[in-house]
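Heads up, the thing below is written out as structure tokens.
Every protein chain of the complex appears in place save one, which is left out.
Here the chain labels run A and B in written order, and each chain numbers its own residues starting at 1.
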Amino acid sequence: MSEASPVQAQGPAQALPVAPPIAPGRRFWRPPTGNPLGRALYLTVLALCTGVFLYPFVWALSSSLKTRNDFFDHNSRLVPHPFHWSNYLDVFRGVSDIAYKAAFGNWLWNSLWIASLAAVTVTLSSALVAFGFAYFRFPLRNFFFGCVLATMMLPGVVTLVPTYLIWNKIHFTGPGTFLFLSKNQYPLWAPNLFGSAFYIFLQRQFFLGIPRELFEASRMDGDNYWTMFWRIAVPLAKPALIVTAVFEFKASWTELQKALIYLRSDDTFTVPRGLKNLLDLYGPSNGGHGDYQVIIAGTVLATLPMIIVFFLGQRYFVEGIATQGRKG
Amino acid sequence: MANVATTVPGPLARARHWGAGFRSRDTWAAFAFLSPWLFGFVVFTAGPMIASLVLSFTDYSIIQTTHGVGFANYTTLYHDPQVRTALRNTFVFTLLAVPAHVIIALALASVLARVGRAAGFFRTVFYLPVMTPGVAIGILYLLIFNGSYGVLNTGLGYIGITGPFWTTDPNWVKPGLVLMISVWSVGASVVIFLAALVGVPRHLYEAASMDGAPAWRRFKDVTLPMISPAIFFVVIINTISGLQTFDQVYTAFFNQSTPYGTNASLMYAIYIFQEAFTFFKFGYASALAWLLFGIIGVITAIQIVVSRRFVYYEGNSRG
Partner (left out) sequence: MPGWRTSFAITSLIAALGVLTFAATFASAHSTSTKAGTLNIMGFGKGDDVAESRAAIATAAVGGNVNRPSGSFNDQTFLAAVASGNVPDLVYLDRQKVGTYAAKGAFLPLTSCIKSQKINMKQYRQAAVNEVTYKNQVYGIPEFYDVRTILIDNDVLDATHTPIGWLNPAKPAQLLAAAKKMVKIENGKVTRIGFDPKMPEFFPLWAKAYGVDILSKDGLHAHLNDPRAVKALAYTMSLINAQGGWDRFKSFRDTWDFFGSANQVAKDQVGAWPMEQWYYNVLAGSSPKVHITALQFRNLKGQPINYETGSAWAIPKGAHNTAAACTWMKTMTSTSTWLAAAKNRAALRKASNQPYTGISTGNSVADQAIYKQTYTSINKYFDEAVKKVLDVQRFSFGIPASPASAEFKAAWNDAVTRVLAGQQTPKQALDQAQKEAQNAINAAK
């Protein structure tokens, strides 16, 4: 293992932020048992902010329960009266004269599969790479990390077509399946097998926060690199991994660009792609009547799984640190 | 850490030492960990990136035959007035958006840190707008920010302020967009800041208050430095994404049913998209993209250099 050396350049990789330290002995931050006035103030502020942040979703929810007539009426109340639940059924069975029956169930299932695969693969692969950048010292480390950063700086729109051509040449843009999954869906999650710059960056920060003493100790116990990674680094950086998984789930769930280009047939669509379909169909120029209330109902349905995933995952962000701290 | 020699070795020795790095077992293992990324990088990232660089020297339009045009795209870019407009809009937007985003996220995270168990609910609430898909946000934007009848101006009216015409007045389009995009999307950064805040060692706060430091001093001298790495991360990420803003602005101003995008709302990423997919000028679009790449690279480098002065990273050197 190389020793500290003044010769190693303090390059950009060095100066980058250190993760919140997660070493044992850190105590979980507990709120001050301060004066009740302070508390009341905080809660008021929070309540106000909650109102602002909840508004988009509440609006979407309320609009999804309105009839078409009420939808754009700017005087109409926030609480619709009565609740027009049939909008949600209409998402599946189609609206009056439009023959199209949205395969919404299919879309939900596809999105679920793809987002889960995307999240799991990117978390694991990014963790591997991030550990490599955080723990080891090796020549060209800063150069490669610069490359990682650089991949975030080029607007994705210009690599869309060349990337598509690559997938095309390996025959993943036509019909057919590969390992039980439709070939067309691979471009939406398979690149995550190789890590993703944002998460590599994020997880590297967290790995950097793990004191080297822990690793020294395990080396002396004769552990190999894999064990150090899997037994020490990963558990200590669990909050970062959960964050990665949740964020990527959301990113994949809402991805439209790639779906537009790669997915061809209805039953392979993801939810955003399907929603866009509905938007096209119900727009007036296609003979539709602007049944936006059905589209919003579809949007709400689409958002619910994400909310569930996030709510389940966010418990680990902070509590995870606490547990690790006490265990160490 | 062990003491090291105080004299700096000469260049030859440095080079030899650097080269020796390739010999060590560490290096081999490091590249093993890096290999997934390396493979993916070459095939799915570097490949298309280089392809787009090459395309920027052509008149590629997918449909017609392609010809190399040398630096013509870059010269056109230099003279294109819309490039300046788009760049200016994007810079102004980012300059407004990033500080607003960071400050609000930090404030919210600080408040949340004091709430304890209930924080889970609030975290989800703040993250909700981030999860709301673009369609809804686009429609909402027109409704909420409507100059005469929107909720925002009505609310402002209650406290005696006449709100501007957010969606049509060129001077207010960008502030409106900043509000809609960067303020509503603080959820993700709140999560990151919260994790950082929670990790600040309690004994530091105890020591500070024993020294009689008031709350704002404690914040300034304990909290900020300890979470400066997270702040730095959020700033970099949001700058990079701010300079590439596309989705929400496109939905609000440039899609089929709301074609009222003006000079005030043309973001650089939208301009690239239009040139590529509406006008089929992929060569030019690639040149535009690489210009942005250069700009982002420079800005990020500056931010990194500045960070060495302000970002406190804990204890042991990473060297």
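By definition in this document, contacts are C-beta pairs under 8 Å (C-beta built on N, C-alpha and C of every residue); 3 or more make two chains touch, one makes a residue touch a chain.
Predicted model, so just to flag it, every value in this text is computed and none were measured.
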Thinking of the whole complex, not just what is shown, which of B:G147, B:P175 or B:G297 touches the missing chain? B:G147
Would you mind spotting which of A:Y55, A:Y88 or A:Y164 touches the chain that isn't drawn? A:Y164
Of B:V130, B:I237, B:A264 or B:L288, which one is in contact with the hidden chain? B:A264
Considering the entire assembly, which residues of chain B contact the chain that has been omitted? 19-20, 22-25, 27-28, 31, 35, 38-43, 47, 61-64, 142-143, 146-150, 165, 167-170, 259-264, 274, 277-280
Residues on chain A that touch the omitted chain in the whole complex? 67-74, 96-101, 160-161, 164-166, 168-171, 173-174, 257, 260-262, 264-266, 269, 276-277, 280-281, 284-291
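The rule we apply is simple: only the chains that are shown with their structure count from here on.
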Please compute the C-alpha centroid of chain A, do the same for chain B, then give the distance between them in whole Å. 16
Quick check: in the complex, which residue numbers of chain A touch chain B? 1-8, 10, 12, 14-22, 26-32, 39, 42-43, 45-46, 49-50, 53-57, 59-60, 74, 125, 128-129, 131-133, 135-139, 141, 144, 147-155, 157-159, 161-163, 166, 191, 193-195, 198, 200-202, 205, 208-209, 211-212, 225, 229, 239, 243, 247, 250, 254, 256, 272, 275, 279, 283, 292, 295-296, 299, 302-303, 306-307, 310-311, 314-315, 317-318, 321-322
Contact residues on chain B for chain A in the complex? 1-2, 4-5, 8-9, 14, 17-19, 21-22, 24, 26-27, 29-34, 36-41, 43-49, 51-52, 55, 62, 108, 111-116, 119-120, 122-137, 139-140, 143-144, 146, 149, 151, 184, 187-188, 191-192, 194-203, 227-233, 237, 240, 244, 246, 256-257, 269, 272-273, 276-277, 282, 285-286, 289-290, 292-293, 296-297, 300-301, 304-305, 307-308, 311, 313-319
